[in-house]
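Note that one protein chain of the assembly has been removed; the remaining protein chains are unaltered in position.
Order as written gives the chain letters A, B and C; numbering starts at 1 within each chain.
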Amino acid sequence: MTFTPEKTATPELNFECETGNYHTFCPISCVAWLYQKIEDSFFLVIGTKTCGYFLQNAMGVMIFAEPRYAMAELEEGDISAQLNDYNELKRLCDQIKRDRNPSVIVWIGTCTTEIIKMDLEGIAPQLEQEIGIPIVVARANGLDYAFTQGEDTVLAAMANRCPKEAEVKQIEDKQERNAIQKLLNFGKKQEETVHNEYHEHPPLVLFGSLPDPVVTNLTLELKKQGVKIDGWLPAKRYTELPIIDEGYYVAGVNPFLSRTATTLMRRRKCKLIGAPFPIGPDGTRAWIEKICSVLGVEPQGLEEREAKIWENLQDYVDLIKGKSVFFMGDNLLEISLARFLIRCGMTVPEIGIPYMDKRYQKAELEFLAQTCQEMGVSLPTIVEKPDNYNQLQRIKKIQPDLVITGMAHANPLEARGISTKWSVEFTFAQIHGFTNARDILELVTRPLRRNNNLKDLGWSKLVKEEATL
Amino acid sequence: MTFTPEKTATPELNFECETGNYHTFCPISCVAWLYQKIEDSFFLVIGTKTCGYFLQNAMGVMIFAEPRYAMAELEEGDISAQLNDYNELKRLCDQIKRDRNPSVIVWIGTCTTEIIKMDLEGIAPQLEQEIGIPIVVARANGLDYAFTQGEDTVLAAMANRCPKEAEVKQIEDKQERNAIQKLLNFGKKQEETVHNEYHEHPPLVLFGSLPDPVVTNLTLELKKQGVKIDGWLPAKRYTELPIIDEGYYVAGVNPFLSRTATTLMRRRKCKLIGAPFPIGPDGTRAWIEKICSVLGVEPQGLEEREAKIWENLQDYVDLIKGKSVFFMGDNLLEISLARFLIRCGMTVPEIGIPYMDKRYQKAELEFLAQTCQEMGVSLPTIVEKPDNYNQLQRIKKIQPDLVITGMAHANPLEARGISTKWSVEFTFAQIHGFTNARDILELVTRPLRRNNNLKDLGWSKLVKEEATL
Amino acid sequence: MKLAYWMYAGPAHIGTLRIASSFKNVHAIMHAPLGDDYFNVMRSMLERERDFTPVTASVVDRNVLARGSQEKVVDNIVRKDKEEKPDLIVLTPTCTSSILQEDLENFVQRAQLNSNSDVLLADVNHYRVNELQAGDRTLEQIIQFYLQKAQKKGDVVTEKTPHPSVNIIGISTLGFHNNHDCTELQRLMRDLGIEVNLILPDSASVHDLKKIPSAWFNLVPYRELGLMSARYLEEEWGMPYVDITPMGVVETARCVRKIQQILNGLGANVDYEEFIEHQTLYVSQAAWFSRSIDCQNLTGKKAVVFGDNTHAVAMTKILAREMGIHVVLAGTYCKYDGDWFTQQVSEYCDRVLISDDNGEIADAIAKIEPAAIFGTQMERHVGKRLNIPCGVISAPIHIQNFPIGYKPFMGYEGTNQIADLVYNSFTLGMEDHLLEIFGGHDTKEVITKGISADSDLNWDTEAQKELNKVPGFVRGKVKRNTEKFARDRGFEKITLEVLYAAKEAVSSVG
Partner (left out) sequence: MKLAYWMYAGPAHIGTLRIASSFKNVHAIMHAPLGDDYFNVMRSMLERERDFTPVTASVVDRNVLARGSQEKVVDNIVRKDKEEKPDLIVLTPTCTSSILQEDLENFVQRAQLNSNSDVLLADVNHYRVNELQAGDRTLEQIIQFYLQKAQKKGDVVTEKTPHPSVNIIGISTLGFHNNHDCTELQRLMRDLGIEVNLILPDSASVHDLKKIPSAWFNLVPYRELGLMSARYLEEEWGMPYVDITPMGVVETARCVRKIQQILNGLGANVDYEEFIEHQTLYVSQAAWFSRSIDCQNLTGKKAVVFGDNTHAVAMTKILAREMGIHVVLAGTYCKYDGDWFTQQVSEYCDRVLISDDNGEIADAIAKIEPAAIFGTQMERHVGKRLNIPCGVISAPIHIQNFPIGYKPFMGYEGTNQIADLVYNSFTLGMEDHLLEIFGGHDTKEVITKGISADSDLNWDTEAQKELNKVPGFVRGKVKRNTEKFARDRGFEKITLEVLYAAKEAVSSVG
């Protein structure tokens, strides 16, 4: 189970694009985790009742009486352009400012704003001047994007708001920079001076929204290698967006951030470190190694570390080894998860995925092919924009041991004796880095462990006639 | 509705004693309110599973995971005297001291300790020496006492523990008196010096356990008359028991405290102020007037005050005027409540009462007779130790508008179309003083108001055949 | 535009889909962008539905947008016709796709040419009506479609059944306790000697719709769904209907009496008075509860009621009239039908609030400080914050409102369930308050000391901060595990690194 970063001749992956009718969550979903990540933000989703009802039902967040996001619900007058968009948005943003006073308002455009061609990017600059709060515009619409790509649109938009070195210097010289931020950064700066165990390397900024404990975890992993992270996009507060300037290195932590990567490269002249993603011990090691190699740092003890983690995973690995898993496609984490599970000994007949950016995921795809080769299993078919109906026929035929799927298909598959795991759980769980690999397997093995518990009860088929599955 | 304190020729009350089978709560009930009243106490009920199960079920206090009272549950070895009582009690009290460290442990003797003649009074002095915590012994058993009289046994026992002036002086001289108590008394002493609106009068101590807000309320009422209360038995903490000495005046606030009154008179040489009890505006006025008259103080504005209170009660009085109320007898508050309700315009055919001390309740009984005369209603029959079965026959015949009864009979009476109110609620509610008169009527009128709400629904008889009620 | 944190009723297409997917063997095609098909998730997860939801999204993306949707929509209808062989395919746009103003009626006609299934376009305005109104309309539309179709073929069953019979209209998927209510209503009808002719739309086949007129009358238990159909059936097919919600002892009796009146008017000779009295006094326990001491203790307590028209009206009446509870405020989010609400509840409450603004209701509750709330999941959460118990009596739906155990709100068992709900809401509140009042006399420490025991180890600031990020319910355990790990290895201080190393070590043990 060692990973050799040098390229070897790997077999070609098989890509298909069904362009079918498939189910996934709307990209505005990203609001649910981004508003929690960026603590001084307010997200305003500009769309219809359909969007609002989705957010409150599908995301299971009804428990919060008044969260830091809301709908700007478009009514008939807005659609028919009888009302002035600028005035309407101003009225709403004024109220948000009055009630909540956030450091930033993020406007989330939707399919509807696309269709009625509402000029959000045109309105925002004027309005932010007027109300004195930055407004970031992201077009997280379902016409162009799927589920997790919503985060990509937001981060790409925010990338443009990251300060440059010169700007910060100028402000700091004027002693005007946010006092609170200084205070917040105080500890950090001190730390930097105290432990100077870092190598000299160009600035490195990571992008992708991760829960704070995972941020800390990955930061520590790189610190062990003497690599210093100069910032995260997004940071915990909008006012702490990292400095990003020409020549900075950037690396993504998630496979669905191709637009953000492009923005950072094209607009901010950063250098992208293309690596597999830090998911699973194999991926995490590859990710660290690639960053180290780009920054000219010699990685230390990574092989032992990976081996130790695999040792800790053994009980779970034993449960899934030799079993098959079918990805219906939902959150764009599919390739990375499949690669890790294949490394665990599983087989993967098909990976559905809503969108496949072969350039941004290049290293991950190569790693997948290589993993298959090393594990001696056949390559999965990668199906972009799959057709769920066709997939269900294939599942019926293949009878995989596990299907990782969106929420709409899980219960019906279970009722037909097919074990499932929600793909969305991998979106919300802490899955990155060495330590969290166990949490991935905790999720993956849960239906299998459940089956072990219930195995003698004969409760696997719970529908009377097998409908045309 | 004016009250003339001078005696007029009042008709004779009719007393009966049925010595029947009647239901009331066990006197150990008092633990439920006394442990809350005396905040540094611990109550240990020495009895059987029967006693313990009563406390946890009937008192509805199961919500407290670990209250400041417990059972010393007698087991077969205790009953058969195979075990040594002293050693057993010592073991338990040691544990209580270790776990809770109270300022006093009150031993509540029960029927069982009476029957097996456990010498609690003999054991306690030696044990309190040994463990260093005062032990007060009260025989709150059902062989001799009913329900609220349990408090009487505890207060009578505590009366013996109240310090005398000489003792306190001696201790204070030695600068040894509890520092915490000094601290606690600090505010009080200051107050005394600041507002010297009090008349000069001999010390007055009130006895009876009342919730703190009621204590404050009655204290203020007397203060308005320039009468100063020198202490309450019990106080909020055992360490603050009032000084009681020869010649002190004492007055009870509850009709069930005859034993405490006797103890104070005989053992502590106090002078008892015999008055109606401060329940209802009429009773409260009479109580204050009597105290004032004994202390030689001229009461001010009491007539107006009573009239004002009656005015505030008018809406409730309108609901009950002309209606009849039957007391089955439970908590010994019956005479005072009946007197107040008759003053409100109700009629009372029968007052059941578990125990009638005609000397201690003399003033109240006279006041009842006088009230009946003034209101022009016939005198109730007072039935001591009533027979519940016979009472139910009488209720069936009389069909009173309201029956005030113990918990066992309420639902069956309601199912037969007879409105009821739990007598126990008057034990736990704040009913003393001018202001709380409204709360008494809130309770009394509740079933009548409920009936008004449900009146058109025809749901008054909810049993199929009238059984031999 | 409207600033909205939460909404009570969903968008129109949800109503249409609830009707379509309630019928047996009916498929719906949503003409909508990716992600708008979350109805499938709701049905599958909230109802724990074993079958695939018969709804397919014909995905509108940038390409489709550029070329027009006709081809794709028609293809998808025809394809579904082949794949699933449904009796009917219902096409619906969402708010979004309806703006495209494509000629969907034309798509439907085109698709019909190549389909064995019937194909219908749901006729609702997505910006003028909400879920409830759209569902009501779609049900009427489908009933009307099949009755007219049968009329043309001359096979509408107009002859009445020999015995009194009823159609129960308005039982639908994703309805609040609809399943249990339906079972209870069927029991009630059986007790009354009334045959159930059809239940609509739940599990009905569209082929059976031609038999609707053979029932003696229609029963519409929910005001939000079925009334349009019942009115249409009265006007066009002369069928009387009963729209009294049988919730609570009094209204159930009123509903039964109205049924009696209709049946006797049609020549039956039924007398339900004895049944009503027997149920009220001896079978249902609700009337007895009202009279019992437990309920007496609730007399005059203050409550706020909020929900859809059906449930908020029924609860207000039950609380005020049957239990003597003081309803300070009764409200509904069914603004489109607010006059009816006001007329129904005015005499039973101090104040009426008709609003779909969650904030307004929350503020009203905070000011009133009732002893209990009877509302939706939203009000439950408001109550949680204010420490006021809330019984949930109405949609918007939530998985907790799809209990597996039998919990109807209607009929006589419904009256029992409601009595429990009311009693438990108030007593739960009392219990919390008692604990609050007497909390200080209690020894919480005794019980929790097992957890909070001080340790001999130091946590540095960063590790402590990280520990505090761990959810409370496992924090104690993480702390102990980490300290055990540190102690075993002789660390005296717990740093971030130790914390993470411990996590790894511990998770390997399993």
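By definition in this document, a contact is a pair of C-beta atoms (placed from the backbone, for glycine too) under 8 Å apart; a residue touches a chain by one contact, two chains touch by 3 or more.
Please read these numbers as outputs of a predicted model, since none were measured by experiment.
Novice: Where does the absent chain touch, in terms of which shown chains it meets?
Specialist: Spelled out, the missing chain touches these shown chains: A, B, C.
Novice: Among B:K164, B:H201, B:R394 or B:R438, which residue is in touch with the absent chain?
Specialist: Only one of B:K164, B:H201, B:R394 or B:R438 touches the chain omitted from view, namely B:R438.
Novice: Can you say which of B:T112, B:S209, B:Q225 or B:T284 touches the chain missing from this structure?
Specialist: Touching the chain that is not displayed is residue B:T112.
Novice: With the missing chain put back, which residues of chain C would touch it? List them for me.
Specialist: Contacting residues on chain C, toward the hidden partner: 45, 48, 50, 285-286, 288-289, 292-294, 359, 362-363, 366-367, 369, 371, 382, 384-388, 399-400, 403-407, 413, 416-417, 419-420, 423-424, 427, 429, 433, 435-437, 444, 446-451, 471-474, 476-477.
Novice: For chain B, which positions touch the chain that isn't shown here?
Specialist: Here the touching residues of chain B are 21-29, 46-50, 52-54, 56-58, 62-67, 70-76, 78-79, 83, 88-89, 91-92, 95-96, 110-112, 115-116, 141-147, 212-213, 216-217, 220, 308-309, 311-313, 315, 354, 389, 392, 406-412, 415, 434-435, 438, 462-463, 467-469.
Novice: Using the document's contact rule, name the residues of chain A that touch the chain not shown here.
Specialist: On the side of chain A, residues 35-36, 39, 63-68, 99-100, 407, 410-411, 414-415, 420, 422, 446-447, 449-450, 453-454, 457, 459-462, 464 touch the unshown chain.
To be clear about the criterion, only the chains that are shown with their structure count from here on.
Novice: So that we know how the chains sit together, what is the shape of their touch graph: line, ring, star, complete or other?
Specialist: Shape of the chain contacts: a line, open at both ends.
Novice: Taking each chain's centre as the mean of its CA atoms, how far is chain A from chain C in angstrom?
Specialist: Going by mean C-alpha positions, chain A sits 33 Å from chain C.
Novice: Taking the mean of the C-alpha atoms as each chain's centre, how many Å separate chain B from chain C?
Specialist: The separation of the two C-alpha centroids amounts to 51 Å.
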